[in-house]
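Of the protein chains in this complex, all but one are displayed in their positions.
On to chain A.
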Amino acid sequence: MATMKFLCDSKRCIECNGCVTACKNENEHALEWGIQRRRVVTIHDGERGEASISVACMHCSDAPCMAVCPADCFYRTEDGVILHNKDKCIGCGYCLYACPFGAPQFKKNGAFGSRGKMDKCTFCSGGPEENHSEAERAKYGSNRIAEGKLPMCAELCATKALLAGDAEVVSNVFRERVAYRGADNAAWK
């Protein structure tokens, strides 16, 4: 099976936040107020050397979140996507501490500052519930992978800076770009 990855080409990202909006819209009610699974970070904003990258869960092959979770709520799909089971999540926040990319998020509304269920990017492939079920939609949002489609953020990227798909295919696309224009280490992957 494929190994799904995101890649963001920092030479193409124009910080339009279209991916953020696409994600929010696609996963609608699963994203509670204040949670955004994807964000665009601009380094050296307004200075020479400014570069923007779109960051979300990178679906690591050796995912640190998976290693620290006391409830063992994470699992890897056959596409190499890291998903989590919200029914198991205890809201301890350890995955947020362990994740290098700040992907896991919690809504803060409990007593003593306790956290709710963790939410993060699912690579638009839902959760452990039955594909396209009400429960899956409510907890995890969209499941485009089950429909044979790629994540909405990458599909709607206007400059095709953000690519999603099988690691090999995605890096071939990027390599072809580099062959034409250079900047071989401009990719966030």
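Quick note on the criterion: a contact is a pair of C-beta atoms (placed from the backbone, for glycine too) under 8 Å apart; a residue touches a chain by one contact, two chains touch by 3 or more; residues count from 1.
The rule we apply is simple: contacts and distances are computed from a predicted model.
Set against the options "RNA polymerase subunit sigma-70", "HTTM domain-containing protein", "ABC-type sugar transport system permease subunit" or "Formate dehydrogenase", the UniProt name belonging to the omitted chain is "Formate dehydrogenase". Touch with the chain omitted from the figure is made, among A:51, A:138 or A:156, by A:51. Contact with the chain that does not appear here is found for just one residue of A:2, A:96 or A:156, A:96. Shown as candidates are A:7, A:69, A:124 or A:162; the residue that touches the absent chain is A:69.
Residues of chain A that touch the chain left out of view are 10, 17, 20, 34-36, 39-45, 48-49, 51, 53, 55, 64, 67-72, 85, 87-88, 90-94, 96-102, 105, 108, 112-114, 183-186, 188.
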